[in-house]
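On to chain A.
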Amino acid sequence: MPDQVDKCLEVRGLGAGYGSLQVLWDFDLEIGAEESVVVLGPNGAGKSTLLKALLGLLPARTGSISFFGRRIEGLRTSQRVRAGIAYMSEVGIFPELSVEENLLMGGYGLPRARLRRRIEELCQLFPEVARTRRGPAWKLSGGQRKMVGVAKALVADPRLLVLDEPSAGLSPVYVSNVVEALARTRREAGPALLVVEQNMKFLAVAQRVYVIEGGRLRFQGTVPELEADDSLRRAYFGLQGA
Partner candidate 1 sequence: MLWLFALIAGVLFGLYYGLAALGLNLIFGVMRMVNLAHGDVIMLGGFAAVLLFDHFGVNPLITVLLVIPPSLLVGYLTYYLLGRRVQRSRDPEMMSLVMFFGVSQVIEAVAVIAFGNNEASITSAVFGTRPFSIAGQGVPGAWLVSAGVGLVALVLLFLYLYRTSLGRATRAIMSSPDEARAVGVNPDRISALTFGIGVGLAAIAGILSLFMIGGTTPSEGVDLTVTAFAVIVLGGLGSPMGTFLGGIVFGLALMFTQTYAPVWSGFAPFAILLVIMLLRPTGLLGRTVRSV
Partner candidate 2 sequence: MLIPRTRTVGLAALSALLTVGLAACGAASTTASSGAPKDIVIGTLYSGSGSFANSSLPEFQGLKFWISQENAGGGVYVKAFNKKIPIKLVALNDQSSTTTATTEYEQLVTQDNINIFVPDFGSVLTLPAVTIAQEHHMLLFDQTATGSPLFTPGNQYIVLCDLPLSAIWPDPLAHFILAQHISRVAILYGANDFDATQAATVKSVLAQGGVTPVYYQAVPTATTSYGTLLHDIAATNPQAVLELGYASNDIPFLQAVQQGGYHFGMVATAFPGQEFTLIENAVGKAGLSYTYTYGVPPYIKFNNVSEGLGTNAFIAKFGHGNIANVSFENVAGYNTGLIIQAALGHATKFTQLGMRAALFALSGHFTTLDGAFKLNSEGGQVGELLPLAQLFPTATGNEIKIVYPSASADHAPVYPAP
């Protein structure tokens, strides 16, 4: 459990949904500064809803969200982004824009010079992004898209990077690449990291794990603790046949 002072994100009793359908119930989540957390759960468990509520893409119906001690549940998405949260959706990029423009959009609102400098830094960090930089984003392969998506999310130099199923639609070899890229960002700059996933490979970058089922918190703990839990191990490791 992270120290009070060091807390990046603190979610208490969060509920959210669409229309008459409530998807997320009374959810608690904490992330320490520079900590990396993976939220595991099956399809339809409420993972994406959790992230959308965090970002303000969906209004929170109940509960509170604190970001470095500041309450943000009432802020607009653009204000939360400016406060230092970066989000990569399942799509992750703007297909109609060029790769370069995607990176520029990642730092929307930043001063021009700083934006350029950040993009150069990231192109060094992600050579595969640098290679495709001048081309249109819709031509990228699935794996390249995720790389660009991660780079784009990092342009604004966020304090918390939030990723929605980075493995979605990727072949296993690309999943390894993305995991490796995330590990790289952890070593380099180190924003706190929140990944929601079904894919166990992402546990490689996790310091702590949450399990969400039916919109409610089922488990929280470290990776070894998860592995020690019989029923969860069967549900996640067993099925994935790791």
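As a convention for this text, a contact is a pair of C-beta atoms (placed from the backbone, for glycine too) under 8 Å apart; a residue touches a chain by one contact, two chains touch by 3 or more; residues count from 1.
A word on the picks: all candidates are chains of the complex that A comes from, given by their letters.
Not measured: the values here are computed from a predicted model.
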- For chain A, as assembled in this complex, the candidate in touch from 1 or 2: 1
- Task: Give every residue of chain A touching candidate 1 within the complex, in rising order.
- Result: 55, 57, 76-78, 81-82, 86-87, 89, 91-97, 101, 104-106, 108-109, 138, 152, 156
